[in-house]
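Every protein chain of the complex appears in place save one, which is left out.
Every chain is named by a letter (A, B and C) in the order it is written, and numbering of its residues begins at 1.
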C-alpha cells in the first residue's frame, strides 16, 4: 500500500497515520522525494482502505500488490517525465536520443562528436570516463579529469551528459559535471550505490542486469525512489542467453512489459542489445515502435579506432541516417 | 563449396566434375531441387576455385564457409521468394500476414475467421489440426477431418492455409489440403521429418526451436533444401530464457541475423514470441521494422473461449487495428 | 486423480466407475499397461474421494495434483525398477552402468568394446545406429544393418543394448534387436514417437530436451506410460545455458528433483552433460552421489578416431578406472 501524504502534513497528523497503519499490522517506510511524501506500507492483512483514506494529511491511498511499490503504475497511471533543463525532456511524448562514444578519449574526439550531435538535433551525449572492464588490464577510462573536459565542451554547446558512476565515492566528485548518472548492468543490484543515488537530486538511468529479471530492475529502481529520488529512468540493454550469434539478446518484450508495469521512462540501448554495428539501427527503430521513450547508442567518428566497443559503434553517417529514420517513425501515427 | 550445375548437364559431365571434386579431397552431395542442380562439397583443402569453375556443366561455383551451405547468402545474395499461387507471394518486397486461431475448432469458427481475414486483406490463414501438447491429456486437435473442412472453406474464399505437420506419415494425407507445411518449435530438429519435407514440392515454414540457435535453424533448413525443396521460410517465435514475466523471449536480433545470413524469407511469430495478448501487436510491428518478411499471429472471434492459447490471441478488433498499422508502416520509407 | 482398477474389473463395473467420474465432471482416460489398468481423471471440482474408493472394481484411488499423473510419486511412492532379463535390472538398489561408443562403426569396434564391458562387469552397451546430426552432410550412422550386427555380437556375449530411435517407422524394424529404446534430446517432445513407444513392451529411456524443463520431461514420460508402457526411465544429459566453457550444463539438481517427483529410474549422461573427456568421470561419480540410478557414458578404444563425439569419449583405461570408482562409491554407506 502506498499512502500519498499532503505536502503540508504536520508531524502530529503523520504520527496518527502511522499509528493507524501499525494498528492494522503494516510496516511503514517514510519516503520523502523531490516531488512528494509517501508512506510505503508492507503487510498482508486485508482491511477497509477507507480507514486510511479518510485520515487528515492523506492525499491519496493505493493498494499496490507488486513487489515494487513507488515505481509501479498501480498507483501512478500517468507516465513520469524528467526535465533535464533547457528544454530537454525525457519521457512523455518525447522520443529521446542519447548518443556518444563508449569511452571518452580526448578533446578532439568529444568536439567532433558534439558537432555531429548538434547537426542531428541530439541533445544528450553519452560517454564513459569510469569504465567497468572484465579484465583489470584493460583501459578503464579517463576518470574525473576526462569528465571535466567532457562536461566543459558539452556545456558550451548545450549538450546534456549521461555517464556511468561505478561507486558511491564517485557520486560527489562527478555530481556537478553530470546531467544523468548511469548505473551499469554490472551494478544493477549494487544496492549501496542505488541507496546513495537516491539521496541526490540528479536523474538516474538504471540498466538492467545481464541476467536481471524485469522485476529485479523495478526493485532496483524502487531503492532509488524510496531513498528520495524520483528522477529515474530504466534501460533495456540485452540479456544473456545461450545464443552466441551476437553479444546480447535484446529483449524487445521487456520494453512493453516495463511500459505496462511502471510509470518511469524506458530507454533502449541497441548498441549493447545486439553488439554488432550493422544491426544496431534496426533494433533502435524496433524499440521505438515497441514503445521506448528513447534510445541510447554508441557513435564515433572512426568506430574502428574507438578505445572500446568499436564493433557495435555507428559512424557519423550511420548515426545521421538513424536519426532521420527515428524522426520519420515519430511522425507516423501508429 | 557449392557448385551450381547447368540444368542440362550430362551424366558424363557431372561424373567428370565429381572426379575433380574427389581429386581435391572434397566429399560431394548431389542436390536436385525444383529450381536447380547443385553439388554441395565439404572439405578442408585450399585450392584454386577456377579448377572447378572452368569445367563444362558448371554454371557457377561459390566458396561457402558457413556450417549450412545452400541456404546461405554467401552463394545467393538475392533474397528468395515463394509463390503460393493466386498472387500470394512470401518474401521479396512483400510483408506477408498470416493469421488464424491456434486450433481449428469447427466450421463456424473457421468461417468467421475467414471473413475477418478477407475484410482485412489477409491472404493466408494459420490454424492447427495436429497440436503438439505437453500433456497427453490435453486437446490434440481435430486431425485430418478438421483439415479437410478447414481447407474446403479456405479454398472457396481464396485463402491459403499454413498448418503444422508433426510426423512423416502425416505429410501424404495432409498434402492436398495444405499450402504451407509448418514445422513446429519442438520438431525443429526432427531430422526425419525435415528429410521427408525435402522430398515434396510444397512450401515449408520452419520454426526455431525453443532453445535452438540461429545456426541450428539454418542447418535444419539445409536438411530440407538439400533433400530437394527450395520453397522454405524460417520463423522466429521466441526463445527460452530465465525471464518469467512473459512466455518466451522474442529474439528481435534474430530477424536481422537471419536476413543477413540466409536468402530465405523470415517470418515473425509475435503470439508465441511474447505470449501475452496485450503485447503481441507491438512485437509484430517491431519485427516488421527489423526486417521480417511477414508475421504470423493468432486471432479468434472470442479469444477467451479459444480451445488453446487464448491468452496470446488477438480478437478481431485488435487484429484489424494491427493490419492497419502494418499497412502504415509498409508505406513509411525507412 | 488416478484410479487403479482391479485387473479383473468387468466391463460393466468399469462403465459404472466411468459414469460416477463423469457425474463429478471429470474427464477420464483409460490406460492399460503391462502391469495395470488405470483411469486418469482430469477435473477441477472438489469431491469426497470415498465416492470413488468405495466402488467395486476400484483397487485404489489417489489425488495427483501434478501436471503429470501416472509417472508421479504422489500415487506410487515406491520406486519402479525395470527388468531387462538375465539378471539385468535398472532401478531399485542397482547402480546401472551403460557404456559404449557414440556411433556403432564396425564389427571390430563393437567386439573390442564388448570385451571391455565384460571385463568391467558392465551389462548394457550404448551405441547409435541412427544418429541425429545438426548438419545433413554429417555421418548419420550405419542404420538397421549396423544394428543387426551390433545386436548379434552383444547377444552372444550377454550384453544388453540401448540405442536411439528417431522416428515411428523405425520402431518395428529395430524392435527385435534392441533392449532399451532411447529417445534423444531433440525428440524429447516428439509426441508421435512417444505415443508409439507407449504401444510396445520394451523399455524406453527418455532424454531431457536441450532446454526442456523437468516438468516437460515428466510429461513426455506420461505420454508413453498413458499409452500403455510402464517400462520407462529418464535421463539427465545437460541443459543449454549461457556458459560456453563446456558443451552443456549438467543439471545435478535435476537428479534429485526427479527422484523426488517420480517413481521412474533416473539415469545420468555425463558425456553429453559436460562434453569434455577429462571431466566426464567426476560428473558420473557426482551423479551417483546425488542419487542417480545409473550412468550412461561414451567409451571407445581410441576416442580420437571415433566417428563422432570423440572429444567427450573415455578410453578403456579411463572407463575401467571409473567403474572401480563407482563400485567403491556404491559400497560407501552415505
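One rule holds for everything that comes next: a residue touches a chain if its C-beta (ideal position, glycine included) is under 8 Å from a C-beta of that chain, and two chains touch if they have at least 3 such contacts.
If you're wondering where the values come from, they're calculated on a predicted model, not measured in any experiment.
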{"item": "Options A:34, A:78 or A:134, residue touching the unrepresented chain", "value": "A:134"}
{"item": "Identified contact with the non-displayed chain, of A:73, A:126, A:240 or A:282", "value": "A:240"}
{"item": "Candidates A:227, A:245 or A:276 - the one touching the absent chain", "value": "A:227"}
{"item": "Contact partner of the left-out chain, one of A:23, A:67, A:115 or A:152", "value": "A:67"}
{"item": "Residue numbers in chain B that touch the chain omitted from display", "value": "211, 240-242, 244"}
{"item": "Residues belonging to chain A that touch the chain removed from view", "value": "27, 29, 40, 42, 67-69, 132-137, 166-169, 186-187, 189-193, 195, 209-211, 215-216, 219, 222-223, 226-227, 240"}
{"item": "Residues from chain C at the interface with the omitted partner, ascending", "value": "211, 213-215, 239, 241-246, 249-257, 260, 273-274, 278-279, 282-283, 285-287, 289-291, 325, 328-329, 332-334"}
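FYI, only the chains that are shown with their structure count from here on.
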{"item": "Identifier of the chain whose CA centre is least distant from the whole-structure CA centre", "value": "B"}
{"item": "Chain whose average C-alpha position is farthest from chain B's own", "value": "A"}
{"item": "Pair of chains joined by the greatest number of C-beta pairs in contact", "value": "A-B"}
{"item": "Chain centre separation (chain A, chain B; CA means) in Å", "value": "38"}
{"item": "Geometric centre distance via CA averages, chain C-chain A, whole Å", "value": "49"}
{"item": "Chain C: positions in contact with at least two other chains", "value": "211, 240"}
